[in-house]
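Each remark here refers to the structure printed beneath this line.
Of the protein chains in this complex, one is absent; all others appear in place.
Right, chain A next:
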Amino acid sequence: MSFLELTEPWGKPSRNIFFPTSNDVQQNAAPVISRTTQPIVTGASVIALKYADGVMIAADNLASYGSLARFFDVERLTKVGNNTIVGIGGDVSDYQHIQRTLEDLEIKENNYGDGYALQPSHIHEYLSRVFYARRNKMDPYWNQAIVAGVDGDEKEPFVAFADLRGNTYTAPAIATGFAIHLALPMLRKVTDDDRWKTLSKERARAAIDDCIRVLYYRDGRSLNKFSVATITAGGVDFQTNQSVSSEWAFAEKQYGYGTQEV
């Protein structure tokens, strides 16, 4: 073929689009593309904060089907390596896919066998890139995520946020979902102005418990069964099946709640 012959199609409309061989509209229609438009089975809030020795992250064990509290044993905190926890709220099927992706990432990195391990900052960057890429295709993973861990050789406490649009930010206290409005002010009270650097483990855990309690009272899609993970230079301490005390007796005095005496 001469070069001139090769240039023949340049600038010309493709034959099979402008001169379809079939008159059937169905055959000539563009392929159907489906995109995520709404989350179906969802997880609620995730909260995390830095403290003196590391970071703490917590999430309840509920997956809701709209307003139905459907699954009570969902673990929404995922361990990645020995220094990172990823806590995810939002669509659970997207969360499960992200879990698989992170596991593949972990295995691939481990196989290099070069002594380097993925740090929380790497995982956060990777996750936010994945979110942003899907957002640009208008087909997002419908999640809000918190990446928490101890980063680098210095084992610096690290807590960062990434969401379905590719938004990211880092702060000493981070929350997703309803907790942004209900829990973040409480967490910021104990972590602002570098106060987290002298925050003890007990007080950090107390702050988390208080936040979970408030969420249980006020978030209609929450559960009093949660997991909390503490990450320090020594590794990950994962506690499951946690719960907080709560007072509901006042409800009896409320008109409309409890059993009606009159």
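Note that in this section a residue touches a chain if its C-beta (ideal position, glycine included) is under 8 Å from a C-beta of that chain, and two chains touch if they have at least 3 such contacts; residues count from 1.
What we mean here is this: contacts and distances are computed from a predicted model.
Enquirer: From the list "Very-long-chain enoyl-CoA reductase", "Proteasome subunit alpha type", "glutathione transferase" or "Sterol carrier protein 2", give the UniProt name belonging to the chain omitted from this structure.
Expert: This omitted chain is identified in its UniProt record as "Proteasome subunit alpha type".
Enquirer: Among A:110, A:136, A:167 or A:200, single out the residue that touches the unshown chain.
Expert: A:110
Enquirer: Extract the touching residues of chain A with respect to the undisplayed chain.
Expert: Residues 100, 103-104, 107, 110-111, 113 of chain A touch the chain that is not shown.
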